[in-house]
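The complex is shown incomplete by one protein chain, all other protein chains being positioned as in the whole.
Moving on, here comes subunit A:
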Amino acid sequence: MVADATNSNTRGPLQDTEIIEQIDRDVKRTHPDMQFFNGDSSIAESNRVSVYLDIKHNFLKLVVLTSRFSLHQEAMRHILIIFAKLNPGIRYVQGMNEILAPLFYVFKNDPEPNNAVWLMKPLLCPLLLYKSLRLSYTNYIGNMSAVIHDLIYSVTFVHALKLVSSDIRKLSASEHAEADAFFCFVELLSGFRDNFCQKLDNSVVGIRSTISKLSELLKKHDGELWRHLEVTTKVNPQFYAFRWITLLLTQEFNFANCLHIWDTLLSDPEGPQETLLRICCAMLILVRRRLLAGDFTSNLKLLQNYPSTNISHLLYAASKLGGPSAS
C-alpha cells in the first residue's frame, strides 16, 4: 500500500523534472510530420540566435544556441507545464499534448491583425543572418543589409543581444495564441480531465465508465455488431476506445479531419461528451461489415488503425444516433 502508488507523490521537485522531461518528449512527438509543430530547421526558427560583435576584427560573430524546440513547441511546452503546475491532482498525462495541438494550431493560424509580425521585420535579420551563415559565412558579410548594419552598429553588444532574444520570440510566437490556447485547453479539459485521472478509472466518471457507455450505445443501436465484437471475437472496447476517448479522436484521423470533427464536437451546446460517444459509435457502425467478417486480430487492427473515411458522412451518421437529449 505504501511503495509504488504513493512515492511518486512524495518526491517533490524531482517529480517536476520528470514531468517536464515527459512533456518535452511528448511535445516533440506531437504531429512530428507537420512543419507547423516541428518547425523547420533549415530556417532555424527553432534556434535562438545571439549576435556578438567582435570589434577587434570588425567582424560579426553569431552564436547559435540551439534550442531543441521550435517556437510553437516551446509555446505548447509552456502551456502543458503550467497546466501540470496548476493541477497537482492530474499534472501531466501523456496525450494532453494531442488535445492541445488542434487548439494551439487554430489560434496560431487566426488571421487576426494583432498577430501580424510586420513590426519585427528589422529584427528578422538575425534569423536571416543565421540562414545565410549556414550557406556561407563570408557570403553573408557581403550581403549584409543596411538595416542589420545599422542595428549592429547602433546598439551595444549586450543590448543587441537582449533585443534580439526578446523580439525573436514575439515575432513568430504570438503570445495571444499561447494564452488563448491555454484558456481553451483548461476549459476543454475541465470536461474531460476525469479520463486522465488514474484514481477515477473505476469510478462512475472515469474512463472505464465512459467506455462502457460507448459499449451500451453500440448495443442499443447495433446489437448484432456489439455481440460479434464483444462476445464472439472478444474485442474489449478498452483496447481501442481508450485512445479514441482520451484523445478525443485526435490520433485516429489526419489533422484536417480532426479539426472537422472537433468543430462538431465543440459546438454541441450540451457539451462534447455525448457527441464524442456518438461519433465513436458511428465509427464502429460504419465499418460493421468488415468487423462482422473479422476475427479478434483483424478487428482490433482495424479499430486501432481506423481507415480514412468521409468525415461529413461520419458526423451525419453520428447525429442520427440520437438527439442531444438521447441517452
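Rule of thumb we're sticking to: a residue touches a chain if its C-beta (ideal position, glycine included) is under 8 Å from a C-beta of that chain, and two chains touch if they have at least 3 such contacts; residues count from 1.
Going forward, contacts and distances are computed from a predicted model.
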Not-shown chain resolves in UniProt (candidates "U6 snRNA-associated Sm-like protein LSm2", "UTP4 small subunit processome component", "LSM complex subunit LSM5" or "Ras-related protein Rab11C") to "Ras-related protein Rab11C"
Residue touching the undisplayed chain, where the options are A:Pro102, A:Pro272 or A:Gly294: A:Gly294
List the residues of subunit A that touch the chain left out of this view. 4, 8, 22, 25-26, 28-30, 32, 38, 93-95, 97-98, 196, 198, 201, 207, 238-239, 242-243, 246-247, 251, 293-295, 297-298, 300-301, 304
